[in-house]
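Got a structure here, written out as structure tokens. Questions coming.
Complex shown without one protein chain; remaining protein chains in place.
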Amino acid sequence: MDDSALLSLARQIKKEKYARKMGLKLLEVDPGHAVVELQLKDDMTNIFGMVHGGAIFSLIDEAFEISCNAHGTVAVALSMSITYHRAPDAKARLRAESKEIHRSTKTATYEIKVTDEDNALIASCSALAYRKQDKLPFL
Amino acid sequence: MDDSALLSLARQIKKEKYARKMGLKLLEVDPGHAVVELQLKDDMTNIFGMVHGGAIFSLIDEAFEISCNAHGTVAVALSMSITYHRAPDAKARLRAESKEIHRSTKTATYEIKVTDEDNALIASCSALAYRKQDKLPFL
Amino acid sequence: MDDSALLSLARQIKKEKYARKMGLKLLEVDPGHAVVELQLKDDMTNIFGMVHGGAIFSLIDEAFEISCNAHGTVAVALSMSITYHRAPDAKARLRAESKEIHRSTKTATYEIKVTDEDNALIASCSALAYRKQDKLPFL
Partner (left out) sequence: MDDSALLSLARQIKKEKYARKMGLKLLEVDPGHAVVELQLKDDMTNIFGMVHGGAIFSLIDEAFEISCNAHGTVAVALSMSITYHRAPDAKARLRAESKEIHRSTKTATYEIKVTDEDNALIASCSALAYRKQDKLPFL
């Protein structure tokens, strides 16, 4: 994907409704690579007043989605395995980085790491995508 | 956990901020078991106008969280593995059921299944919780 | 797959070299379903004299492989997530049952459970297969 296509993708992500709802912010995107940020807010807490796992996973999923679609063809999630290492501060600004570790015609695999401002590892995830032949519809 | 404690847990879940943000609704809770519902909304869509994986996972995580805390002691997520089977309709009402398949003093394992109104399987998840000794703080 | 094809598959499994090396024994096979048995032996122990995780996984993988190939077309493993619940007795006879919970043209998902003679749950696994179009070569 060339720079102008990456820009189109970035624009599409900026308009993504779920990203807006959650406050997910794209920081970096390249083919097979993405960095996304999430400022935790009070409305993301669970019954213990800690950050809800769904919020952390949403951040991970956004980075994964962007990295695997940044080759210019549609990719969809098949399976994801997440491990939670430590609870972040309820007001932390989290960052997820997704890196492609393997890619074939049909599938691709990503490792995604979530860290806080102090670079402490919050969660890690391994994710498998199915790669369709179709070009991204909004390019 | 007796009925009055389960009621306290259900009340706490009703006040959960993330559940309110997402519209997650508890339908059933028993020790090691929970059913949660999510009415998909337009603000949960991704760059393709499909449901964002983060929304589906949030539903799963809510059912998991409730089922493993319904023994009356604090349980926290260690790892979760999700497989996506088919994309739900963007306006579907989804249901996640979490069932405990094993429990020891320290850990417990759950299988969570997400289905739509037609009982089609949308996603499935295996989740591992670490069980602390502490009683739920809000009981 | 009809009965005669299932029989051909069962014969092929009986000749499988890894199954012979490990002593894996097919008990049941149907499209999307298989039960395999493993008599644990002294040569399967780890540095603690307990059963090696690799032996338990080999049993799981055999049941998975058979269940997803029992539709008559070639299926290969994409990803597997295993959770260990309790250590089996070092001389236990274990049984793995693989059940298909979803199948589409391209992929299929299985839940595999390992139990001992007392029906105690030893390990559980969620497994995702990629389904090729090719018929099984030995049919």
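Chains: A, B and C, in written order; residue numbering restarts at 1 for each.
By our rule, a residue touches a chain if its C-beta (ideal position, glycine included) is under 8 Å from a C-beta of that chain, and two chains touch if they have at least 3 such contacts.
Note that the structure is a prediction, hence the values are computed from the model and not measured.
Colleague: If the hidden chain were put back, which of B:Lys14, B:Arg93 or B:Lys106 would touch it?
Modeller: With B:Lys14, B:Arg93 or B:Lys106 as choices, the missing chain is touched by B:Lys106.
Colleague: In the complete complex, which positions of chain C touch the hidden chain?
Modeller: So the residues of chain C touching the unseen chain are 9, 12-13, 15-18, 20-22, 42-48, 52-55, 57-59, 61-62, 64-65, 69, 74, 76-84, 87, 137-138.
Colleague: Extract the touching residues of chain B with respect to the undisplayed chain.
Modeller: 78-79, 81, 106-107, 128, 130
Colleague: Could you list which residues of chain A touch the chain missing from the display?
Modeller: Chain A touches the chain not shown through residues 81, 83, 85-86, 101-102, 104, 109, 111, 113, 121, 124, 126, 128.
Keep this in mind: only the chains that are shown with their structure count from here on.
Colleague: Report the chain closest to the protein's overall CA mean, measuring from each chain's own CA mean.
Modeller: Looking at where each chain's C-alpha mean falls, the closest to the middle is B.
Colleague: Do the two copies chain A and chain C share over half of their interface residue numbers, or under half; same or different?
Modeller: same
Colleague: Specify the angle of rotation obtained when superposing chain B on chain C by their C-alpha atoms, rounded to a multiple of 5 degrees.
Modeller: Superposing chain B on chain C takes a rotation of 180 degrees, nearest 5.
Colleague: Measure off the straight-line distance from the CA centroid of chain A to the CA centroid of chain C, and report it in whole Å.
Modeller: 33
Colleague: Provide the list of chain A residues touching at least two other chains, using ranges where the numbers run on.
Modeller: Expected reply: 78-79, 81.
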